[in-house]
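Heads up, one of the protein chains got dropped from this complex, but the rest are sitting where they should.
Labels for the chains are A and B, by order of writing; each one numbers its residues from 1.
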Amino acid sequence: MMRKSTWAALAAVLLLGTGGLATGASAQTLKFGLAEDPDVLDPTMARTFVGRIVFSALCDKLVDIAPDLKVVPQLATEWSWSADNKALTMKLRPGVTFHDGEKLDAEAVKYNIERHKTMQGSQRRGELSAVTSVDVVDPLTVRLNTAAPFAPLLATLTDRAGMMISPKAGKALGDKFGTAPVCAGPFKFVERIAQDRIVVEKFDGYWNKANVNFSRIEFRPFIDATVRLANLRSGQLDFIERLSATDAGAVQKDNKLKLVSVTEIGYYGITINIGKSDKAKTSALGSNPKIREAFELSLDRNGINKVVFDGLATPGNQWVAPNNPAYAKSVPIPKRDVAKAKQLLKEAGNPNPVVNLVTPTTTDASKLAQVVQVMAKEAGFDVRIQATEFATSLNMADKGDFEAYILAWSGRPDPDGNLFSFHACKQPLNYSGLCNPALDEILNDSRLTTNVAERQAAWEKAAKIVNAERPIIYLLHRKWLYAHNAKLTGFKEYPDGLVRFTGMKM
Amino acid sequence: MTAVESVMQPAAATKPAAEESPARRAFRRLLRRKGAVVGLVVVLIFVSFALLADVIAPYSPVEADWSALRGAPTLEHPFGGDELGRDVLSRVIHGAQASLFAGVVSVFLALLIGIPVGLLSGYAGGLVDGLIMRFTDAMLAVPFLILAIAMAAFLGPSLTNAMIAIGIAAAPIFVRLTRAQVQAVKVEDYVEAARAVGNSPLRIAFRHILPNIWPALMVQATLTIASAIIAEASLSFLGLGQQPPEPSWGSMLNTAKDYMTDAPWMAVYPGISIFIVVLSFNLLGDGLRDALDPRHRE
Partner (left out) sequence: MIRFLFRRIAILLPTLLFVSMIIFGLQQLLPGDPAIAMAGEERDPQAIAEVRAKYNLDKPIWVQYGLWIGGILQGNFGESIRIQLPVSQLLLEKLPVTIELAILSMLVALAIGLPAGVISALHNGRWPDYVANIIGLWGLSTPNFWLGIMMILFFSVELGWLPASGYVSPTEDLWANLQAMIMPAFVLGTGIAAVFMRHTRSAMLQVLASDYIRTARAKGLYERVVIGKHAFRNAAVPVITLGALEFGQLLSGAVLTEQIFSIPGFGKLIVDAVFNRDYAVVQGVVLCTATAYILLNLLADIAYFLVNPRLRA
């Protein structure tokens, strides 16, 4: 009896369903596959990389970066530093409105910066800590004042700290703003179903709407890289981010798909506890710089690249990749030298040091750890992989409960963002516990000037010190890999890994 | 995942037989079921693989060989090479150790917790029984995999901890089963008699009750080994099972899924191994159930 009614139901479904086929998605909708479900869609509270991709459709920033990492206009058309480098004056683009029709003016900018600085739970407070006050000079001119010169400020405004939300919506929704964000970007928020989709549609009042060619974008999270690609292949998606390196070859061969890649501004490396906690004193790596040097010499970055990232990453030994203008050329990548590594271990009186390597259980980290284990063994190291769930590993890093830790950083456009918080004494991301007064002075000085050459000189000095101490053994800079439908044109890759939706069309 | 399936069904014989020993009769009847025999043989073959892995496996399961990186199957490497150039055949053979071990140990742990608690609950009755059963119901109501994930995350990702997590998560089934059996048996004459002559409850439980509920537990244990092997694979898929470089079939599948298109052999062999072993345990368990259940006499 059950089966009969089932068939009847199925038949009814089939009849009804055929009507649905005709209303397929129009070519104007971009279906975008994300690698994760973003967190809260409030620029003040947001924390994840994947959220920034959605924000780039929703929220314009005061300034943006160009593919060569130079700062370029977005909501602000021009800017200048005061003579003492303590005030940044920005001219705003005239006639810009938020999605709710409100005007984007100097008052709105002031509201936003203050919201970032004061809201409870704000993740932007640290980035904007240098800003002491915001002055409204005239309706389209705003001035950010700092107590001391702070060069990285401008680059900070290319990210979430520079995103402008509608003050009216911000005041109305308070800490619930993320449920219905109202910004000044090319697309406005339509709906979000957690873990299923985020839908945005074209904003007709956008200042640059001539370059917006999609009527809608549907962002959908597909956590598994294989599944994400399968959805692109079968046409459920038009565009996917973070393609797995091992699939790049197959995408390249497929003439219906296009592969795009760009070297990241972040890095992959091994952080070593050299002073964060007592573990630094008891561990072989943490207590002896010679053993750290031997460890680095035992590793073959090209080999790691080949095995873990299919040769698609760029080997490196600093917080920026060798092709970055801020790379210190005086500190080149050391070649693998097992004999010298053995020699150093002998000098250190510890020919077979044990290394407990905290490894998040992600595929890349786990592969990297296994390759490191094999390579370091040749020099005499006994690497023990301490597999740890990612959320737990962050806590361990925070407490200094590790000897060595595989950690990636997504990178910031200004090299300071990859450097200061990691190596200056007692900074929040300084997991290694490095505390070197000479380095602190160099790092602080580098922030006081906006002169590129002077900053570059400081970074060269910093690179030498960091390279001698080895709080982080930098290994590689991955590539951001994207794959999209070959019909799609106008996509331009940026080293920050974000996607700019203006100019793309299908 | 299939936690409650046999709770509903009062399985297996409860009365001692008059002429032939129950174990011998059950074994004779088990041998009559071809599916169960095939299952038993396959399980034994894989167990011997696992025990003799060091002798049988042609290569080391952890030694990387850069020249065989994701190499297609050849005569030297009949199952191909994996992402670090390790021999997939050797890893499948060594993986049998981890996977079978995971199945057997976690069920052993579940029995170790489940039987005493179930005996206590069934024998004591009253408030103790009530509390234990409500707690058991609550454990069963929390999704099995979530329980296992949370515990594996708490204990830290490793094969041992995955086994502990699976064992604890599977224990409630055995508590319930033992209790149901105890309640059925404890009113039987021979138990009443044992009590009348002044045997201690502990002695009664172990000498008189346990031997009679053992068959039902064995059936459930065999079937739970099958689900435990799958559970280990599932935890490994989430990165919480066997950790690299040591292989288990689940962790091999987890890595292999990234290479589905260009190195399918990495995924095929561990997948087939899981299927064959788990199917065999299921056939064996079903056969045992038939053999031990008096209702299935033809």
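Just so it is clear, contacts are C-beta pairs under 8 Å (C-beta built on N, C-alpha and C of every residue); 3 or more make two chains touch, one makes a residue touch a chain.
Note that the structure is a prediction, hence the values are computed from the model and not measured.
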Inset, instruction - Sort through A:W409, A:W459, A:Y474 or A:Y494 and give me the one touching the missing partner chain. - result: A:W409
Legend entry - Selected from A:P43, A:G162, A:G178 or A:G497 as touching the chain missing from the view: A:G178
Legend entry - Residue touching the undisplayed chain, where the options are A:P67, A:P94, A:G121 or A:P351: A:G121
Inset, instruction - Tell me where the left-out chain touches chain A, residue by residue. - result: 2-3, 6, 13, 16-21, 23, 37-40, 42, 45, 47-49, 120-123, 125-126, 175-176, 178-179, 193-196, 220-224, 226-227, 230-231, 233-236, 389-392, 394-395, 398, 409-410, 421, 428-429
Inset, instruction - List the residues of chain B that touch the chain left out of this view. - result: 1-5, 8-9, 32-35, 130-131, 134-135, 137-147, 149-151, 153-154, 156, 226-227, 230, 233-234, 237-238, 250, 253, 257, 260-261, 267, 271, 274-275, 278-279, 282-283, 286, 289, 293, 295-298
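We take it that only the chains that are shown with their structure count from here on.
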Inset, instruction - Could you grab the centroid distance between chain A and chain B? Build each centroid from C-alpha atoms only and quote it in angstrom. - result: 43
Legend entry - Contacting residues of chain B [partner chain A, same complex]: 64, 66, 69, 83-84, 153, 156-158, 239-240, 243-245, 254-255, 257-262
Legend entry - chain B-touching residues of chain A, taken from the complex the two chains share: 224-226, 244, 246-247, 249-250, 303, 306-307, 361-363, 366-367, 369-371, 373-374, 385, 387-389, 392
